[in-house]
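Missing here: one protein chain of the complex. Every other protein chain is in place.
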Amino acid sequence: MKIAIASGKGGTGKTTLSTNLADLCAERKDFPGIILADMDVEEPNSGLFIQREVQKEIIRNKMIPQWDKDLCSNCGVCDSICRFNSLLKLGKTILVMPELCHSCYACSELCPENALPMQMQKMGRQTIFNTDSFIFIESRLDVGQEQAVPLIAQSIEYIDSKYPKDFLVLLDSPPGSSCPVIEAAKNSDFVILVTEPTPFGLHDLKMAVNTMREIKKDFAVVINRFGIGNDAVIRYCSDEKIDIIAKLPDKREIAELYSKGKLVHRDVPEFGKELKKVAKYLKRLSDRRNNQ
Amino acid sequence: MKEVVVISGKGGTGKTSITASFAVIGRDNIVVGDCDVDADDMHLLLEPDYKSTEDFYSGYTAVIDQEKCTACGKCMDVCRFKAVDNKIGKFEINSADCEGCGYCCVICPEKAITMQDAYVGEVFISGIKTGTEMVHARLKAGADNSGKLVARVKKIAGEIAKKDGKDLILIDGSPGIGCPVISSLSGADFVILVTEPTPSGIHDLKRVFELIQKFKIRSGLIINKHDLNLELSAELKDFAKNEGIKVLAEIPYEPDFTKAMTEGFTVVEYNNKTLKKILTEAWAEAEKEIYKEVIK
Partner (left out) sequence: MRIAFTTKGKDWDSQMDPRFGRTDYIFLYDDESEETLIEDNTAIQNAAHGAGPQTAKKLFDLSPDILITGNGPGGNAAEVLKKSELKIYIGAGNMTVKEAYSAFKEGRLDAN
């Protein structure tokens, strides 16, 4: 079962929830195996909280056109076709800017001289780590690359093909409500939206809820830093009939542990207790799915 | 007229609360622009009146003219984004998956496909509680921020400032290091960096600073929640010193930030003298830097 952990806005505690939850679920042994996959490919931060050992590194590539100047007749068709400004005709030279390329193949396949064959180019890497209790997978985009979606898609495909279906896969997703998070969410069975009980948190939660409804994905909410703010998020969820799975408490101690790169659930019992609710919720979710 | 951009790289550092506080401190001299359209939260603190709205289009989406379409399926063959649906012989573009590359449009033998501007959301001009105006935007679900949208918000803000004779445009910048943040920085006179002393806060700050250096814009640093981890705070200050970044403020971890926000106030309008003092002084420092003439 694959669970995307997402949030409308950054900094709401997605990574705190993902890392602690993976650790707790591994301890509980509700699932035959646990995988934590950091899909926040522009800024993968989960690894900062996990003791780990590299097991395998996979280079991830995308396809980009490679200019063959001997074949090129300088007709400029490629430049006029590219709508991403990623390929330019500069006098007698064709310059490709790989970071801007969407791999649509139009320039390559419409080039009358076949002078722009598509070739693999590195866009990032996916690293598989062993930890004491679960498998940790990190996908990281190279600096300057603009397209997060292909890397997320390839990373999830790899997980689907390599691991049994009854493993619990937690996808620590990119922030926001746009393409990268949609890519992670639509390839998951269920989405957990993490929010804060503040006006900012509520506003960003609403945007995320709209997105999930647009792509018709089942979801529920975890409130982080519960105790600050007001009860507007709770009222909103109740009006909209959205499950609130757990309310992780607000404590300075948690923020301090986070700033030191440490897990929280063992040291802060109130946090651990709420986190257990999330673990149990996922267990029930998986039982229900298996019975269907 | 000067343009000041506030950015943070990582989310949740207090960037928006601090930007809105500066807008309140600077009051009627400042036109505000919210370019953090993925988390457009500034409107929750500045009471905009949404007095004018324009539709915003960015990128393209393919549209099939069913009258002309002969259902040959060539568009579906060439689309790398699985955006063409074949519904029992009727071909349609799923606009959510369409990247707007235009390959289908070029290949269609019947010229049945056109590329249309993609609607992504709205741009607003609002009067706000400081007595000036704010330019902000809202994206529809699933739409991406873009350099184009950021440039539009900044352009309108600039026009308003010029018309009303305001000295300063204050921009809540986009997150990350991609095209929107490049567009946020482009044309700026000064950058205020907001970060926190956590491993991810430091990491993301360094990444975004590389961009600032490329543009050679002067910058100042605000360390929020600095007492959470004094060791990392010291590391941040060392970094600032080595890179010639002026440290504008160190703000303690303080629940009143959130309390004020919950009540719809910026922290400088709230009953916390310490925070108000720190932020007022930070803005005064920032203003000195902003107006400092670099004379050769």
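Labels A and B are assigned to the chains in the order they are written; within every chain, residues are numbered from 1.
The definition used in the following text is that a contact is a pair of C-beta atoms (placed from the backbone, for glycine too) under 8 Å apart; a residue touches a chain by one contact, two chains touch by 3 or more.
All figures in this text were calculated on a predicted structure; none of them were measured in a lab.
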Where A:Asp30, A:Asp68 or A:Glu99 are the choices, the one touching the absent chain is A:Glu99
Given the contact definition stated above, which residue among B:Ile64, B:Val194 or B:Ile217 touches the chain not shown here? B:Ile217
Can you work out which residue in A:Phe31, A:Phe84, A:Tyr105 or A:Tyr281 touches the chain that's missing from view? A:Phe84
Residue among B:Val63, B:Met76, B:Ala151 or B:Val247 that touches the chain left out of view: B:Ala151
Touching the missing chain, which residues of chain B? 3, 58-59, 146-148, 151-152, 155, 179, 182-183, 185-189, 211, 214-217, 294, 296
Against the hidden chain, chain A presents residues 84-86, 88-91, 93, 95, 97, 99-100, 144, 146
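Here is the rule we use: only the chains that are shown with their structure count from here on.
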With centres defined as the mean C-alpha position, give me the chain A-chain B separation in Å. 21
Which residues of chain A touch chain B once you look at their complex with the stated criterion? 8-12, 15, 42-43, 45, 48, 81, 83-84, 102-106, 109-110, 143, 146, 175-179, 182, 198-200, 203-204, 207, 210-211, 213-215, 228-230, 252, 255-256, 258-261
Note: in the complex, chain B contacts chain A through residues 9-13, 16, 38-41, 44, 60, 78, 80-81, 96, 99-103, 106-107, 115, 139, 141-145, 175-179, 196-200, 203-204, 207, 210, 225, 228-229, 232, 253, 255, 258-259, 261-262, 264
